[in-house]
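Here the complex is missing one protein chain, while the rest keep their positions.
Chain lettering (A and B) follows the sequence in which the chains are written, and residue indices restart at 1 in each chain.
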Amino acid sequence: MNWETVIGLEIHTQLATRSKIFSASATRYGAEPNTQANLVDLGFPGVLPVLNGEVVNMAIKFGLATQCEISPRSIFARKNYFYPDLPKGYQISQYELPIVHGGQLEIVLSDGSAKTVRITRAHLEEDAGKSLHEDFHGQTGIDLNRAGTPLLEIVSEPDMRSPGEAVAYMRRIHTLVRYLGISDGNMQEGSFRCDANVSVRKLGSEALGTRTELKNLNSFRFVERAIEVEVERQIDLIEDGGQVIQETRLYDPDRNETRAMRSKEEANDYRYFPDPDLLPIVIDQARIGHIAAGLPELPDAKRKRFIADYELSAYDADVLTASREQAEFYEAVVTGLGGQPKLAANWVMGELSAALNREDLDITASRVSATQLAELLQRIDDKTISGKIAKQVFDALWNDGGEVEAIIEARGLRQISDAGAIEALVDEILEAHPRQVEEYRSGKEKVFGFFVGQVMKQSEGKANPQSVNEILKIKLKS
Amino acid sequence: MHRRTLAQLADDLRSRRCSSYELTTHFLARIERHDPSMNAFVTVTADHALADARAADERRSRGDAGPLDGLPLAHKDIFCTEGVKTSCGSRMLDNFLSPYDATLVARLKDAGTVMLGKTNMDEFAMGSSSESSFYGPVRNPWDLERVPGGSSGGSAAAVAAGLVPAATGTDTGGSIRQPAALCGLTGLKPTYGRVSRYGMIAFASSLDQAGVLTWTAEDAALLLQVMAGFDPRDSTCLEEPVPDYRAGLNASIRGLRIGVPAGFFDAGLEEGNRGAVETALGVLESQGAELVGIELDNLDLSVPVYYVVAPAEASSNLSRFDGVRFGHRTEHAEDLLNLYTRTRGEGFGAEVKRRILTGAYVLSAGYYDAYYLKAQQVRQLISQSFSRAFESVDVIAGPTTPTPAFMLGQKTNDPVAMYLNDIYTIGANLAGLPALSIPCGAVGGLPVGLQLIGPHLAEGVLLNVAHRFQAETDWHQRRPPDFDAENA
Partner (left out) sequence: MSPEDVYKLGMLARLEITPGEIDDVVAKLTDIVAMVDQLQAVDTDGVVPMAHPLDRSQRLREDEVTEEDRRALYQQSAAAVERGLYLVPKVIE
């Protein structure tokens, strides 16, 4: 039987504010336990929340970037449940009247086609603390530093039909929040987490199947794998005559399986009601207009502009605009180079990206600057050096720094384009390999590559390959 | 000394007829002698108080004492006080030393007042008789077999018995006005948001408001002057200027329109109370005020609305008491669930548990619309009734309570009967209005209160009317006979 997968995502994005959503404690990651938890974060008797204005601005930015409606009036609600990492016994969140709702985002699939995913809503809430399970004589230790960190929970419609689409959407949101500067998107530190609502239905069926919720998927790879195994589990279950139960499940990456969460087994009744300690958030057009005016070019617009202006493939444009910093680096190279956008794209996505990956560096920490790379590519463009030689220069720049021009001169890497010099080299090679010459002339044209290789080797890579080709052809014909 | 009002004591200090140290010593001695019969205090902070009094006297000798400097006070044990036990009348917080001061406490401290101790109260302010405290019931100094009212009963009893010249309280459904009425005091509940709630342990956040219990309206004005005003730590605290309350006390009330709601004089009002309140209204009329009969639609539903909204908010507010970061923790926690259920089962008393369960019920799936949402809608209707009334009258007047102080134990086994005590006071909380109670008569030797309710931020008008009334009458000067002897 053919099954269709239906996926909706709830993405929790930590907003990159200095202080917490309802208190003046720091949000810095990695502090000693409970040193960034003040009376409000700890839920002491008598304390009260006061809203950080910056989180409102950040939510508006997100709403504008995803064509959401910005609610002129939204309210905070209390979500009541007991858990040790939730100090007040309720989480301040938004239930009815979220701050933004009803938007959409275009994603690009692996085959290059585009798809629109609808965004149901995005609401503000406070994060919980952390439970540490290891080594407290069978007890659990609670660190409330993270309690009260601002989150924007972004809820999609169940518009995705494969794990790949889910990951593409998640990447798009990840790119977007970093473009907007509203989150650092750091997944290792938990700044960007995802829950997936997954169900299956018979292909062609309109009704949705029973869904399960997969919790806390904190990497793109886990999202993909968790959904894959969960879909398999659900299909197996149904095909064996069973039924999917609506429940919360946890993905175990070591076993590559999902399992029901024990702590969430009991039916939850969160008893949401408007938080009487907070008044409605009222947002006027002036505030929205001011924020709209300060928005950066968004990834979607940038991608389309790259395709139009630089004649890049959809794939290249997508990769280059994956982060604002990378896109800006790329554009700086193109500007420095004065054209050749495809050459620049190949180098940024190829050599540069590989070097960054090797050392796990962000592009903002690249050891070869955009200016240096532009100079280097200029030397390829004006045929001073070949692409292959340029890689040597790049490595030298990366490892030891310096000037492009100086490295080429010092190492004598300038390309040999002089016809006489190349002719001499060709003659030398042909003379040394009479048997191969004979083979070529008897119709075994594959041997041509051998001659090119030998000439290039002899020239230490400096011979202009195009000239070598031309001269070889003439000489072999005669 | 203990027969003098706060304003008179302030004069005494200013003119050096006595020192803060003498005042403090005198009142501490009275607490020591008389409190055992009343149980008005949970904690007496004698050492702190004497040190603070000395410091106040030093400031005065240097010439930089403020108007309230050196005056002794007590705080209801619902206000967080740094380094001092803050129990909220509960076993849950019996071991809790607050690491910070409530804004109200800090402001009164900054004004130089001397805290003598923390007063007893219904557990988590849930009650109308001060009998639900973990520390035992408070008794009414007018008749020790009777309740002082609640939940600010410790504050009321302490002031009425002359153990302290004034005390703070909180009022969620009448918890300042009702004990003030039953103990013969002036009790002021300001407009919602007029006084910061920061550091006041929350009962029902959309109803709670801090205020004072004093002998006179003038004393209430003195204290409100310091307590009122914006606090950046409370999102619901009003950012509005604070008028000079004392300056307006003597204004004429000629031509003032006083609305008298027919519903406040229904069958539930005892004859003696009705007589005293009607006589009091006659006094105001004789001073030139105009009495206008009004209707307040749906006001009879205040009690059911309140017993949905307040428990709903309370059930959530009290979830933080889980034995992890502060307060009682069970010694019998085998697992996480036990930690919660036993800590809370042991830490909370019966009335608090009932309210938490009621609150969980009215918010739970399937009941939210029928109870919580419905109550919010009726709350809106009640609030609109008040708004309409204030289009034609300046203040509303009526009884504070249907009866004088009742006997200890009389209503403890019937929560609904207990709840109906607050029938006249709850409306002001639902609508967020300022209201006060002043002594206006006596029935069988027990005080009776007159309640005045004003539109938002009309504290000045209420204090003015109360002060003019007190200029014509002497009910506010009467003291419980057993505690009145000058050298007692």
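Basically, contacts are C-beta pairs under 8 Å (C-beta built on N, C-alpha and C of every residue); 3 or more make two chains touch, one makes a residue touch a chain.
Just so you know, these numbers come straight off a predicted model, no measurement behind them.
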Touching the absent chain when the full complex is considered, from B:Ala106, B:Val362 or B:Ile426: B:Val362
Touching residue (missing chain; options B:Leu50, B:Val283 or B:Val303): B:Val303
Chain not shown: contacting residue from A:Ser19, A:Thr210 or A:Ser417: A:Ser19
Among B:Ser61, B:Ser252, B:Gln377 or B:Gln477, the residue in touch with the chain that has been omitted: B:Gln377
Chain not shown, touching residues in chain A: 17-19, 23-26, 32-39, 42, 44, 50-54, 56, 73, 75, 82, 84, 131-133, 136, 138-144, 250, 261-263, 266, 269, 271, 274, 276, 278-282
Chain B residues that touch the omitted chain in the full complex: 95-97, 99, 192-193, 206-207, 232, 235-236, 238-239, 298, 301, 303-305, 307-308, 315, 319, 322-327, 329, 333-342, 344-346, 348, 350, 353-354, 356-362, 364, 370-371, 373-381, 383, 414-416, 419, 430-432
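Rule of thumb we're sticking to: only the chains that are shown with their structure count from here on.
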Chain A and chain B, separation of their C-alpha mean positions in angstrom: 57
Interfacial residue positions of chain B with respect to chain A in the complex: 79-80, 86, 88, 93, 96, 98-100, 102, 197-202, 204-206, 232-236, 312-313, 315-316, 318-322, 324-327, 336, 340, 360, 363-365, 368, 372
Chain B partner contacts - residues on chain A that touch it in the complex: 39, 42-51, 78, 80, 82, 84, 87-90, 142, 269, 271-273, 276-279
